[in-house]
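Step one of this worksheet: look at the structure below.
Note that this complex is displayed minus one protein chain, with the remaining chains in position.
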Amino acid sequence: MAGAVVRIGAADFEPGAELRSLSERTEGAGGLGCFIGIVRGEAAGRPIAAMTLEHYPGMTERAVRAIAEEAQNRWHLLGTTVIHRVGRLTPGERIVLVMAAALHRGPALEATSFLIDWLKTKAPFWKKEHFTDGAEAWVAARASDEAAATRW
Amino acid sequence: MAGAVVRIGAADFEPGAELRSLSERTEGAGGLGCFIGIVRGEAAGRPIAAMTLEHYPGMTERAVRAIAEEAQNRWHLLGTTVIHRVGRLTPGERIVLVMAAALHRGPALEATSFLIDWLKTKAPFWKKEHFTDGAEAWVAARASDEAAATRW
Amino acid sequence: MRLLYFAWLRERLGRAEEEVTPPPSVETVADLMAWLGAREAGRTTAAFAEPGLIRAAVNQEFAGPGTRLAPGDEVAFFPPVTGG
Partner (left out) sequence: MRLLYFAWLRERLGRAEEEVTPPPSVETVADLMAWLGAREAGRTTAAFAEPGLIRAAVNQEFAGPGTRLAPGDEVAFFPPVTGG
């Protein structure tokens, strides 16, 4: 098992380079699942100019690494990569990358879904939305996201 | 809707470039799901030296395009890319790429799973395995693959 | 009528395609398979010996045994698809 690569930070990432890196360290894999999240231009129907992601340095990395290792064990993955950006991000920017390599397509894609559901709902991040009219608000936890995460 | 990009042929592909291309033509997407299939070094426990994918030029492209468009309608996708290689491929080589862009992560990943399940079971391809001992055999349709495809 | 063959059917027949002019009694895919099978009678590795193993497409669409044929159709025969 090549293990989990986890990075939390302000820097952007290059999906192609990350895919190549995962592929190189997971020889024998038959499938790579991948999800890339992009900042949308609206929140609950209101146009946003930006969003700010806050994290708890140290704890957030530990929590993400723990869930990636749980996914590796549960789906017998050959490797995972989780990259999550923090700080101020504008619509159209990449915000998150999840990848999972496995022998077969089923586990690769299930683990990818599991990880992104967890990241979007349970991971220690706090999100503030900056609306185009100048207003800003911290996002409250969403019931529908809780439901998505509990199906695992 | 940016529509489906479908390519069937012998040429390899560069996942990073394809992701960039899909992203550029699906402005407003919040999520890109992706699956990359890689030739494994064994088939049913026997080591293989290569496999050969045969297709029906014309019909295969039409069938793949039809299913990509079905996925676009069903999950309200902003765009899809399906690339499938044919000819002789050796272990470790990329064989298939599926990508789906949507407003949210759920549809993007569900459509990706749907498309790869269909491609691996129902698409007009025929697969011959070349074992390391020199034997070769055409693969028969697999019951487990049929089950995966019928869950949709 | 243009016929195409794929995978082990192509290998067993030793050709990927051919032009044929079946008699008027050949009206459906099943008729065509029977006619092609009869043409092979006596060969040791008859490709159409087990029609249940063979699938067809007419003009690049999957077609059942009862599908009616017209002159000029492109008819393909192949084993069940195995996916990519």
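When the chains are written out, they are named A, B and C in that same order, and each has its own residue count from 1.
In the analysis below, contacts are C-beta pairs under 8 Å (C-beta built on N, C-alpha and C of every residue); 3 or more make two chains touch, one makes a residue touch a chain.
Treat the numbers as computed from the prediction; the structure is a model and nothing was measured.
The chain not shown here is in contact, across the full complex, with A. Only one residue in the set A:Leu32, A:Leu53, A:Ala71 or A:Leu103 touches the chain that does not appear here, and it is A:Leu53. Summary of contacts with the chain left out: across A:Arg46, A:Arg62 or A:His76, the touching residue is A:Arg62. Checked against the hidden chain, the listed residues A:Ala71, A:Val96 or A:Ala111 yield one contact partner: A:Val96. Contact residues of chain A toward the unshown chain are 37, 53-54, 56, 58-59, 62, 84, 95-96, 119-128, 138-142, 145.
The working rule: only the chains that are shown with their structure count from here on.
Pairwise, the chains sharing the most contacting C-beta pairs are A-B.
Among the chains in view, B has its Cα centre nearest the centre of the complete protein Cα set. Computed from the mean C-alpha positions, the centre of chain A lies at a distance of 23 Å from the centre of chain B. Across the assembly, chain A contributes no residue in contact with two or more other chains.
Multi-chain contact residues of chain C (touching two or more other chains): none found.
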